[in-house]
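Shown here: the complex without one of its protein chains, the others still in place.
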Amino acid sequence: MEYYEEPNARVALGLRRPEPGDWYHGYPEYHVERDDDKCIRCLVCVRQCPYDCTFYDPYRHGVYNVHENCVNCRRCEFMCPTSAIRMTKWGAGFRDNDNWKQKTIRTVYKQADSGAVSLTGLGNDREYVSYFDRMVIDASQVTNPSIDPLREPMELRAYIGKKPERHTNPPEVYPNLKAELPVIFAPMSFGAISFNFQRGLAMAAKEAGTYFNTGEGGLHPDLRQYGDHAIVQIASGRFGVSLDYLSNAAACEIKIGQGAKPGIGGHLPGEKVTWDVSRTRMIPEGSDALSPAPQHDIYSIEDLRLLIYGLKEATEYTRPVSVKIAAVHNVAAIASGIVRAGADIVVVDGFRGGTGAAPAVIRDHVGIPVEVALAQVDQRLREEGIRHQASLIAAGGIRSSADVIKGLALGADAFYIGTAAMVAVGCTACQQCHRGRCSWGITTNRPDLAPRLQPEVAAERLTNLLHGWAHEIKEMLGMMGLNSIESLRGNRLKLRGVGMTQVELDTLGIQQAGL
Amino acid sequence: MKRVYPREERCINCHLCEVACIVEHSETKLPSAAYHVEGLRFNREDSRTICDPAEARAAGVPKPLNRTLVQTAGYLSLSTNCRHCEEPDCVLACKNGSLYVAEDGRVLVQEDKCVGCWMCVMACRYGAISRNPARSNVPAVAFNGINHHCDLCPERELPACVWVCPTNALVFEDRDDQ
Partner (left out) sequence: MNHVIIGNSFAALFAVEAIRRTDQDAEITVISREPQHVYSRAMIHEMLAGMVREPMVYLRDWDFYKRMRVRTMLGRTVTRINPGLHTVSTGEDETPYDRLLIATGGKPFVPPLNGLQDVAYHSFITLEDAKKLKAACEGRRNAVVLGAGLIGLQCAEALRHMGLDVAVVEMADTVLPMALDTESSQTIAKELADEGIAVHTGDTIDLIISSDGHPTECKLRSGGTIPCDLLVIAVGVRPNIDLAKDAGITTDRGIVVNEHMETSAEHIYAAGDCAQGPEIVTGITMPIPVIPVASTQGMIAGYNMAGKRRRYGGALALNAMQFGGVQVISYGFVKDERDGEVLKYVDPPRKIYRKVIIKNGRITGAIFVKDVDRAGIFRHLMEKRIDVTPFKEHLLSPHFGVAHLPAEIRADMFTRPQ
């Protein structure tokens, strides 16, 4: 029987004295409870735990945990054939204090120990107001009959890109993306996520007639066949960008900012740059893939215009060009500039958006909610009469079909879903993406962990999710008496606010519930 | 004939196939019982059944045996079991004819005839045959155990290992035409 000789296991067994640096581990966050009667010592949990939390002790013929290492990813719980494992919170934690919360204290400990930036993954987990949750949707009663989507046709197709200003004969036609439902998979780069997951996204996008976004990591040669459903990103690192990369795709996207970490570039540690990743990103194997914080050739709207038209030239004006920005203060003015610079699509990424790795302090404190950004951008573009020149994609914090409906009413054309897609394929939101050993095989390319997610399984679950959402969106449109998403776009009368101040209501451009 | 084929690029080294195999070949088909109780019904020289896990461990009672085996090397892992060959080396080597090819093509052992002589272990080039020390047809010290290998789960349509595999790293299919 193999003996799992993890450093912390040896501490727990009393085989090694704790060393300085171990000590803050003395306060476990979670407790792995194991029902010894049910445990059959099959060691599935030991093999599945990538966080050095579970180990087998041959002397006691038992499975034990170093609870300090548990991140509550629940992989062992999921795999245990006898349901012998469950996670609980560890004890009382620190003394109750609403100011010095458990997490705050732990972060200080950790930083005092390491002197480093505290990294994290996934999206902002703080208790900010969720405006999505404070908006409610209208429904038809008596005077305006609702529609039954099972009996009548319902249009969910979204054309994303520049529209003509007025009708002409022959009509002006601009390159548009045609999505069968207004939900697109968010930019997640190969390297940050596993190849299998990206392949699953590609397969699901093809199946559902929508798009996936490559992120800044290039397009893997094996995914080239899904080019018709790929939005390819050009970020500050320019990883994997080639003429073939651009012209093989459905659309090009210039990444200026990311909702989870506005103002800083992506960071893929060298150990995650495997042979495959290096080939796709066109960088040496094992080298850190550090994206610069700004795009160094874009210091003004005019510079952005150069790049946008550079991409349009490269793709011979056959594909829309998108610009993605993080939702920050004055986002409306920035978006206006972007549209005037020639972008066909503007993506506004809210501060709830996820990330593969970001400093926790930036993830948690920088940016604004996508709801208000969306309302403001849509309003501004309409006021300036340039709303038709670009489509608006909202990203960052879209969790359900209800969020999609609310976002449509606030003025978005389509939505990016990233975290929701990860959760659909098994993510338990344990926020360990930055550690590169995701126990579900989603945000890792470690060869023993990545196969835990199989592309066709991911594709099936993602397709199911999209199918379910599409059905719900149809139901909600029908209940509002609408038969297409075009009729809902920017229709803020269908929304009402609950528990908001007048300033908030005005910012969102909606009325108080009851009015 | 349908056989179990591993797809190593999908294997995640969880060993659930082994668990499923043991449970499927247990009497109760309940994991806890299969491991904690049935595994201890050990036909020792004094024909006594050990029921106390601590005593069983002290006596060196083997844990229940899986017929499928996950073999690993570094990051690579794959689940292997009997290939059910058309001309099985084990049948050609079997000392007293207790191994045979059944009508449906499965390679099976007559469990009341096998004398545990190691010839099949020696002959099987896939390393797919092990020995089940819990049973013996030769009560002498020198010879114990009988041949133990995959029987493709006769009571199930899909073998248990294939059924349980979370990443479909095992497939049960007919590749005879390929």
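Chains: A and B, in written order; residue numbering restarts at 1 for each.
We adopt the following convention: a residue touches a chain if its C-beta (ideal position, glycine included) is under 8 Å from a C-beta of that chain, and two chains touch if they have at least 3 such contacts.
Bear in mind the structure is a predicted one, so any value in this text is a computation, not a measurement.
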*Sort by label and list the shown chains the missing chain touches.*
B
*Which of these touches the unseen chain: B:L30, B:A93 or B:L158?*
B:A93
*Where the complex has a chain not shown, which of B:T80, B:N132 or B:N147 is the residue touching it?*
B:T80
_Touch list for subunit B against the chain that is not drawn_ = 1, 3, 5-6, 8, 69, 71-73, 76-78, 80, 83-87, 89, 92-93, 95-98, 113, 115, 117-119, 121-127, 129-130, 137-143, 175-176, 178
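FYI, only the chains that are shown with their structure count from here on.
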_Interface residues, subunit B side, partner subunit A - complex_ = 9-16, 18-20, 23, 31-32, 34-36, 57, 63, 75-77, 164, 166-169
*Of all residues in subunit A, which touch subunit B in the complex?*
37-38, 40-44, 47-48, 61, 79, 81-82, 441, 446-449, 451-452, 454, 457
